[in-house]
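The complex appears here minus one protein chain, its other protein chains still in place.
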Amino acid sequence: MATEANSIPHPTLISVDPFVPAAKQKGIHNRWHPDIPPVATVKPGQTFKIECVDWTGAQIGNNDCSDDVKNIDLTKIHYLSGPIAVEGAEPGDCLVVDILDIKPFDKMPWGYTGIFELENGGGLFAKEFKSRAAKAIWDINGIYATSRHIPGVRFAGVTHPGLIGTAPSAELLATWNKREGELITACGESVPPVAFPPEPVNAYVGQDLPPEVMEKIAKEGARTVPGREHGGNCDIKNLSRGSRCYFPVFVEGANLSVGDLHFSQGDAGIITFSTSIIKGGVEKFALKQPIFVPSPIDPMYSQKIVFEGLSVDIHGDGKQYNMDATVAYKQAALNAIAYLMKIGYTREQAYLLLSAAPVESHVGAVVDSPNACVTLAIPTGIFEYDILPNPNGFQKRDLGQCAIRSDGVL
Amino acid sequence: MATEANSIPHPTLISVDPFVPAAKQKGIHNRWHPDIPPVATVKPGQTFKIECVDWTGAQIGNNDCSDDVKNIDLTKIHYLSGPIAVEGAEPGDCLVVDILDIKPFDKMPWGYTGIFELENGGGLFAKEFKSRAAKAIWDINGIYATSRHIPGVRFAGVTHPGLIGTAPSAELLATWNKREGELITACGESVPPVAFPPEPVNAYVGQDLPPEVMEKIAKEGARTVPGREHGGNCDIKNLSRGSRCYFPVFVEGANLSVGDLHFSQGDAGIITFSTSIIKGGVEKFALKQPIFVPSPIDPMYSQKIVFEGLSVDIHGDGKQYNMDATVAYKQAALNAIAYLMKIGYTREQAYLLLSAAPVESHVGAVVDSPNACVTLAIPTGIFEYDILPNPNGFQKRDLGQCAIRSDGVL
Amino acid sequence: MATEANSIPHPTLISVDPFVPAAKQKGIHNRWHPDIPPVATVKPGQTFKIECVDWTGAQIGNNDCSDDVKNIDLTKIHYLSGPIAVEGAEPGDCLVVDILDIKPFDKMPWGYTGIFELENGGGLFAKEFKSRAAKAIWDINGIYATSRHIPGVRFAGVTHPGLIGTAPSAELLATWNKREGELITACGESVPPVAFPPEPVNAYVGQDLPPEVMEKIAKEGARTVPGREHGGNCDIKNLSRGSRCYFPVFVEGANLSVGDLHFSQGDAGIITFSTSIIKGGVEKFALKQPIFVPSPIDPMYSQKIVFEGLSVDIHGDGKQYNMDATVAYKQAALNAIAYLMKIGYTREQAYLLLSAAPVESHVGAVVDSPNACVTLAIPTGIFEYDILPNPNGFQKRDLGQCAIRSDGVL
Partner (left out) sequence: MATEANSIPHPTLISVDPFVPAAKQKGIHNRWHPDIPPVATVKPGQTFKIECVDWTGAQIGNNDCSDDVKNIDLTKIHYLSGPIAVEGAEPGDCLVVDILDIKPFDKMPWGYTGIFELENGGGLFAKEFKSRAAKAIWDINGIYATSRHIPGVRFAGVTHPGLIGTAPSAELLATWNKREGELITACGESVPPVAFPPEPVNAYVGQDLPPEVMEKIAKEGARTVPGREHGGNCDIKNLSRGSRCYFPVFVEGANLSVGDLHFSQGDAGIITFSTSIIKGGVEKFALKQPIFVPSPIDPMYSQKIVFEGLSVDIHGDGKQYNMDATVAYKQAALNAIAYLMKIGYTREQAYLLLSAAPVESHVGAVVDSPNACVTLAIPTGIFEYDILPNPNGFQKRDLGQCAIRSDGVL
């Protein structure tokens, strides 16, 4: 007979409250540093759970106004749960991490996507759009997300951790700080900034540490904003629940941390892991960065509409760039946004939709000078109506607007 | 009863011989210009076939030496079959093109992938690798390609036209020439070149044209090397047989041209089309560039191994770039090449394999400063053996080498 | 800011304890009858959760012995949670049910697959195998199941409700009882039985009902064993989380009930729904039985090995049947079992594996007399080793045995 005695739940190693500011909670940190001690240790093969706050540490609310996005405190972002040490992991090993599941908190079945102000958070089109704060709240209904701010859309989420990585060694950390510092020096003042140097203000480690250790971490710790050789904030949609990832190990125990869970974009939730170790895996697999095998349950929307972009700024001043895939990627996105606006979405809605939905952007070719070619594919099946081109064009719908600032500025 | 009388084959509107230099054949051209007249006119709804030489016009042979790649004449490349006019198409319309099928010539069941010399053709890693000519011949066996130069691999081709587009208007052509000229001016001499200005030498239009028209085309005609707003050489794998494409129309009749068919990479063959017109489609769909709906029969290899790349040159001097997706794309490819070399392929084999096989490169994120993140996914099912990481590492195989220069220089 | 106040969880309308016998719990029933009143009422559009015991009501334990399977009390099976009434649903309408999610209880991360005794529960091969009780326990690790009883396999579950349906009208119930009674009469005594007539013993409705109502239900209520026009126990793998189902409505409120959740096979858990109503849908869509649209996140294992079966009993006495797809299905399964035994699984392990893993059985053709052709496809990606045919045959592994009876009888 089924009994409590013969049923052993998977343990939750870090528990958090998604409604409490991150910096008041244990087991959370927001800097990468080798001196942050593990908060728990697991054996290879063990299944365990980790709870995560959203990447802003509860700064964004489920409401219809984007003032919270506008006023976000960017020194308090990209919080991670961890580190978790894995018994036996040593520098040079490969840490195999199975992302077994990701789910939102039952008590918080929603997430959000935000457009940040040009001067506070910026983003891909911060300059082109002179961005003002906007957001969409996504209601999570099982595997689907819908938004009252972007009607007519329902998609199966590609739930993944935006931010996951092993701890850097002291040497690797020094490399990061040096090269990013050089970029900042080279670019001078920039809005939004080109990179974020170590920042003691609001550096946080949710453990009782000796003051000198905490001070060192605050002074040297790498910001958790970008992805780097250890993983980090890569925002790779296909690194989703069900995938198997291979991380290089830089410190004793590997010290895995995770956060910034994405159902849609910014979501708190619970992630289930198991791990194993491949000794000497860095050398065996030429592992300079993580590699991974995607999940068999990634959403399959076979029909897509695909937009192209080249390294010419045809949505701006028409300038020709030299094989620049970033420019091409942005042009593809701008072509997609222009198309979605023909259907009836505002520019802000379209931009938020592309940030949250299971779209795919492919690098088509970076070979035929001077034009790199990048494509962006939107699955047609996420819309309630047919969005394919048709001979009559679109009957333009009134689809409202996303959440904007209380002063109405766009 | 089935009879010849009740069976009407689809007509072939342009016939070519894949073994004859392109510049000796009718219905072929290698410049984009509005004054190139159509060689045939079709009605919307009609199914028709177009034969194409390979992009070099038969310069590359099925043999085991890359001297033909080394000595390629780059003024004679990217030949197109066409133009085909579509009745009723006018500037501002959208030309809907169904790519119904693509197949190799029965008499030429092979294609090739080449690495070009740093000084003659260059390529993605021309500088990093100081590239010397190399190639792989792919034998086409129905839907599969295999190569004696890259053993252990068999893949279903994503057969697509590398180069397809509508003719530019005079205004659009002038825009291209202006902006690309400015890039060339800005970059100065560069090896390989950053862009290719109009080049009268070996400009070719396989029609009897008045000399002054031909001269104008040779002098002003855009090179067929890069992709542009009309389509062109985009090398988009998913624009494969079975896809439906929507092109902006810039001239009366649309004047569609096609070439550079890819089973693996460089292949002659036969493409089947049908077309229709959406009046005013450019405005209806905000159509600054082609959009398309991929084919339902694109190869499905569900299991993949994915490599990440960031905008840091970790395979080179370690320099930090600012959100540069081209750098990130190259790093992902270099990570993949390093991995394939652990299995036993040479660097040249690995590079050629990535150019031909159904790999996918995704732009993961261009938001977390300073690191763009790009991934490259290789389907595991194209290998005869298991290429996933395993605890024992790889038993290194001797997999030979691809075709190289007769002087043995790599 | 994210707060408890702006976060509204989806309500759980029926709560159960998976470790308590079903017949001691509220909101559960095990007969279909129009007079069972709804235990809750929802509005169209509302998202809600229902908890379910496993189909045996906790009779099977997480251990290594199949005596609980051997001794199962079959009058106590196929328990359902419900009914749930939907406001406004009337006979002749179509009830649209979105299966938004299905997950196991955190406190019970396991399920099981059983082979039942020829004389107590039978099953597909009860007679051919003279089945003795056996079982496999599946550990549920996020989206994956593994079993200590069937080593070398890990699969992503196609989590679905084995049993879901609307309540029958009195007329429909009478039709069921009549036609099944006639079959029983026609077939006489049979082991296992051909069908199950109404059975007052252990008929259960977890509500306080007037005795005469309960008596009527017990006397007339249809067993929950088979599927019927209203849905019921169809065990359709693709009716998985993320699918949208269209049920005919036979009684006021529709009265939806659900149970027998399957991750692997027999699992307790929680299902999330939302519903809507299409008035007159039975007529609009010729809806004699449910139809559905499968989920975009069904596991995608592209490579499969496929076994054929014909309506000839080649694994038995060689008899030729006339277009009998049941015989063909069984032969395909027997071919698959024989193949899996070559790898090293026992017959019992192979049989249990086919019952739980995401295999697909297709009806190939029922047209070429006298042989129906049915195929059974096993995804190769669920095995830790390569199971494709290879020139050397299989190195036979010792893969142990599943859980069997304490007396060792097979």
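Order as written gives the chain letters A, B and C; numbering starts at 1 within each chain.
Everything below uses one rule, namely that a residue touches a chain if its C-beta (ideal position, glycine included) is under 8 Å from a C-beta of that chain, and two chains touch if they have at least 3 such contacts.
Just so you know, these numbers come straight off a predicted model, no measurement behind them.
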item	value
Selected residue (touches chain absent from view) among C:His10, C:Arg228 or C:Arg405	C:Arg228
Given C:Glu220, C:Asp267 or C:Asp324, the one touching the chain that is not displayed	C:Asp324
Option from B:Ser15, B:Asn141, B:Ser190 or B:Asn390 whose C-beta touches the chain left out	B:Asn141
Options C:Pro18, C:Gly364 or C:Gly381, residue touching the unrepresented chain	C:Gly364
Positions on chain A where the hidden chain makes contact	300-303, 381, 386
For chain B, residues in touch with the removed chain	1-4, 6-10, 18-19, 47, 54, 58-63, 68, 98-101, 103, 106-110, 141-144, 156, 241-242, 268, 272, 274, 295-301, 381
For chain C, residues in touch with the removed chain	94, 96, 122-124, 175, 179-180, 182-183, 187, 192-196, 225-229, 233-238, 246, 278-281, 284-286, 288-294, 296, 302-310, 312, 314-315, 318-326, 328-331, 335, 338-339, 341-342, 360-375, 377, 380, 388-391, 393-394
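Assume only the chains that are shown with their structure count from here on.
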item	value
For chain B paired with chain C, centre-to-centre distance based on mean C-alpha positions, whole Å	50
Gap in Å, rounded to a whole number, between the CA centres of chain C and chain A	38
Of all residues in chain B, the ones touching two or more other chains	302-303
